[in-house]
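In this view, the complex is presented without one of its protein chains, the others remaining in place.
As written, the chains take the letters A, B and C, and residue 1 is the first residue of each chain.
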Amino acid sequence: MNFRSDNEVGAHPGIVEAVARAFAAGSTPSYGDDPWTQKVEHRLRELFERPDLLAFPVATGTAANVLSLACCTPSWGAIYCHPQAHIAVDEANAPEFYTGGGKLALIDGPAGKIDPKKLAEALAQPVYGVVHHPQPAAVSITQATECGTVYAPEEIAAIATATHRHGLKLHMDGARFANALSFVGCSPAELSWKAGVDVLSLGATKNGALAAEVVVFFDTSLARDFEFRRKRGGHLFSKMRFLSAQLDAYLADGLWLDNARHANAMARRLVAGLTPLKGTQLLYPADANEIFVVLPAHMHDALQNAGAQYHPWPSDRPGERAYRLVTAFDTRPADVDQFLSIAKAASTP
Amino acid sequence: MNFRSDNEVGAHPGIVEAVARAFAAGSTPSYGDDPWTQKVEHRLRELFERPDLLAFPVATGTAANVLSLACCTPSWGAIYCHPQAHIAVDEANAPEFYTGGGKLALIDGPAGKIDPKKLAEALAQPVYGVVHHPQPAAVSITQATECGTVYAPEEIAAIATATHRHGLKLHMDGARFANALSFVGCSPAELSWKAGVDVLSLGATKNGALAAEVVVFFDTSLARDFEFRRKRGGHLFSKMRFLSAQLDAYLADGLWLDNARHANAMARRLVAGLTPLKGTQLLYPADANEIFVVLPAHMHDALQNAGAQYHPWPSDRPGERAYRLVTAFDTRPADVDQFLSIAKAASTP
Amino acid sequence: MNFRSDNEVGAHPGIVEAVARAFAAGSTPSYGDDPWTQKVEHRLRELFERPDLLAFPVATGTAANVLSLACCTPSWGAIYCHPQAHIAVDEANAPEFYTGGGKLALIDGPAGKIDPKKLAEALAQPVYGVVHHPQPAAVSITQATECGTVYAPEEIAAIATATHRHGLKLHMDGARFANALSFVGCSPAELSWKAGVDVLSLGATKNGALAAEVVVFFDTSLARDFEFRRKRGGHLFSKMRFLSAQLDAYLADGLWLDNARHANAMARRLVAGLTPLKGTQLLYPADANEIFVVLPAHMHDALQNAGAQYHPWPSDRPGERAYRLVTAFDTRPADVDQFLSIAKAASTP
Partner (left out) sequence: MNFRSDNEVGAHPGIVEAVARAFAAGSTPSYGDDPWTQKVEHRLRELFERPDLLAFPVATGTAANVLSLACCTPSWGAIYCHPQAHIAVDEANAPEFYTGGGKLALIDGPAGKIDPKKLAEALAQPVYGVVHHPQPAAVSITQATECGTVYAPEEIAAIATATHRHGLKLHMDGARFANALSFVGCSPAELSWKAGVDVLSLGATKNGALAAEVVVFFDTSLARDFEFRRKRGGHLFSKMRFLSAQLDAYLADGLWLDNARHANAMARRLVAGLTPLKGTQLLYPADANEIFVVLPAHMHDALQNAGAQYHPWPSDRPGERAYRLVTAFDTRPADVDQFLSIAKAASTP
């Protein structure tokens, strides 16, 4: 019953086998001039209905985020994001480092989503071209958000409109893009460039890969220096097939969506079982594969005693104790059911 | 007959299997709090006879080099290295980026090795504490060098003496450390900290891994901020077991040395067959697994026609055409022999 | 009637003459080994009652702020400041640039002052030593604040307590320190290190100098690399006497306090005349030499028509139009009185 994080789980066997096959194939050109890397870009062009997009594999989500943001933002630029954004809270100033000193400007909003009105207000400030002020350069949204919620295409479009009105670029941190896509049920294009996204960090690590992400440029003019930035950051893999073979298997035959669908279903099953129980309360709608929930103390104690693993989470209301449960591509229904039966037992008055 | 590079080859099956096993093992704590990562540090402590060393896995050689150099060098510091050093020529200013603007100062010497006398002279300049001048901070040597030669322990010690006399730190880029070790035949300790190395980038990728290197601090005071630097650079893997499982298998049961020994033997076999042939000439002693050799034009043509693959290499003498041949852990003796028989046939007058 | 800014005014004749004298004196050692620079440090040690402080002249307030903050904050560090702080809003990411990617974390509070309770809460987050999170490193307060208010010594002490409890350093942006000091009426020591300030950017430019600020380290361990940082930033003056002669004259015979006292008095005179008038309202207490005030439209129009100069200022309340008036060391009472008489005339019903 490990619901601690989708980065603590293993990897999908199909992806592991793809890696093994790629490395059993003997010699291949290094640094990305290999067939796997080409296939990944090809698959992304088909899946996203954009025959001109440019795609660059990297190994970590932080690398994907900060390399793509650095393509949008000068040293004197500002990147607008939610106060809970991974880039703001969990990347130890990597965005500032890679942009040579760019700034993150925080725009709040409920349930992990940037409020498009607050964004529009912030971007309407008369700072453009004034040398004293950080120059608005990019907006970054997380899909699914750090609160487990999902931006609908029209919510993205509202943010994109404010973003593009002032010439900024829209970045999407898609560490859990597949989970979001599975929730919304639209096409990848509709959830990205058709809604206004210029560059996407598309995650695979949390959804079945060993270590693989891919930066997808829809606004290909932004990609001009990407390869120098990746190399200069130490993120160019000599045996690139390691990254690309994972991504190839991930995107082939709908595996990415199957994995996400399962993780989301497990989250819904948890929610369905938990929310009727007295004293529980969701902090946010559990759109994707993360649940933020208040648990009564005795229920939490019973779950802990039974070996269930999950993280505490800060709650705004004093006295209330909230927790985060994360499901993954390999979460077993039996674990969910065991968790729920313990919770239910502890909940009986 | 691919002798292009040891980063174009596949991976050792034992390492691939270790990765597969690690990911089949289900959930494990992320970011390095896993048993594989602990085992790697443990193995290194035993192999290097230093129970206090600190070890940090990363995925690329550039990351290993620049993260460790950044621990030695402030923004106003200078790193002394050979003009052919990978950090000077092949890392797109990653050392300068990670040090926040540090400078590489080039110290020449024959066959890819820093001349310790020139180094001592350079370090004797009266620049210390003078705010105008870049401050000498570190010396970086490559083992085996970019010319395929290997520093003997006493050669390292001579450089270390000059380095430490002025309070600088000695870094070793050990992308091919195992090949060097196999050539010298001493202990890992004798080729590193006992000779004066303070921090080692220990490579595995070129010697059988998929993508894995490990930074080994013998001067552990340098490691204080390493983890922040790694994270800030986007080089902290959530599923760290991917890196550590490789390194664990690499270091277990002498696999790293077996692989290196084989690669070196294949290089010696090439040298033994080529050098008697008329018109050939080694540019440098082929200590490890790289051969730099002049080939007569008709021999080169014959090899190319037969499908042999290798890179041209700049030669100092006009009119002379030199090439680089690299062997690896999986180079087949049959390929070497086929190569040699073509060369020999082309060499017959 | 120019109340636009204290950086639009000229310079005090005594300071200009001091510069002229210093340059008429012929040759002197460059880069700060001159008698003027030594005298400045000496004067500061006496004025601040700290015979061990270290002082470094620079030419701009931004340089003073960011060089001193860079001595407190690593690339992965966070600097806590007010959302209206000059370093956050008006320095085009210079703090992020000089810290190699440090982050500014914003702590709100009324009237331009950091709320010490909010600061304490922010600093109590369990992020210390956790590699994912930016590491709290410094707190920066502005004295006088960007709202024209002044921190009392005990307000500084409250912030210092929260700051030091977690091992952070306290920086004071004292671009208008003299105005603050004149308002409080305590000693320079009481308003700085005795209240817990570790490093002070002490301004002179806005208070009568041509271009001169001085970084004053009370925690001298922070100054270790200052001179390299200053040089590397291009802020080391060869003819340092230009900066030091200004500062020497500024600090001699109480000129800095005389100038500040006059500027503050002119501000009080404006306030005394304006606030009785119908429709006017101060946004903040006018402690120092900046006044933020709501003016009725017809009053504003009358003033503009008469040639009065001052900047509009954003007000939180819709429909309300606020303005900033700044006085300086050379503001003429006659200008203030003329301004007030126009305002009064426009105010008569």
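One rule holds in what follows: contacts are C-beta pairs under 8 Å (C-beta built on N, C-alpha and C of every residue); 3 or more make two chains touch, one makes a residue touch a chain.
Note that the structure is a prediction, hence the values are computed from the model and not measured.
A.B. asks: With the full complex in mind, choose from B:A22, B:C72, B:A85 or B:L104 the residue touching the hidden chain.
C.D. replies: Of the candidates B:A22, B:C72, B:A85 or B:L104, B:L104 is in touch with the missing chain.
A.B. asks: Could you tell which one of C:P13, C:P110 or C:P312 touches the chain left off the display?
C.D. replies: In the complete complex, the chain left out is touched by residue C:P13.
A.B. asks: Just to verify: which one of A:S27, A:S75 or A:T205 makes contact with the chain not shown?
C.D. replies: Residue touching the chain left out of view: A:S75.
A.B. asks: Which residue, A:T73, A:Q135 or A:S192, contacts the hidden chain when the whole complex is considered?
C.D. replies: Checking the options A:T73, A:Q135 or A:S192, the one contacting the hidden chain is A:Q135.
A.B. asks: Residue by residue, what part of chain B touches the chain that was omitted?
C.D. replies: With respect to the unshown chain, the touching residues of chain B are 75-78, 89-94, 96-104, 106, 131-135.
A.B. asks: Which residue numbers on chain A touch the omitted chain?
C.D. replies: Against the missing chain, chain A presents residues 31, 74-76, 100-101, 131-132, 135, 225, 227-232, 236.
A.B. asks: For chain C, which residues lie in contact with the unshown chain of the complex?
C.D. replies: 2, 4-5, 7-11, 13, 16-17, 19-20, 23-30, 58-63, 65-67, 91-94, 97-98, 205-206, 210-211, 228, 231-239, 242, 330
Definition applied: only the chains that are shown with their structure count from here on.
A.B. asks: As a test of understanding: of all chains, whose mean C-alpha position lies farthest from that of chain C?
C.D. replies: B
A.B. asks: How big is the gap, in whole Å, between where the Cα atoms of chain A centre and where those of chain C centre?
C.D. replies: Whole-Å distance between the two chain centres: 42.
A.B. asks: List the centre-to-centre spacing of chain A and chain B in whole Å, with centres computed as mean CA coordinates.
C.D. replies: Spacing between the chain centres: roughly 35 Å.
A.B. asks: Can you check how far apart chain B and chain C are, centre to centre, with Cα atoms defining each centre and the answer in Å?
C.D. replies: 52
A.B. asks: Show the residues in chain B shared as contacts by 2 or more other chains, in ascending order.
C.D. replies: In chain B, 228, 231-232, 236 touch at least two other chains.
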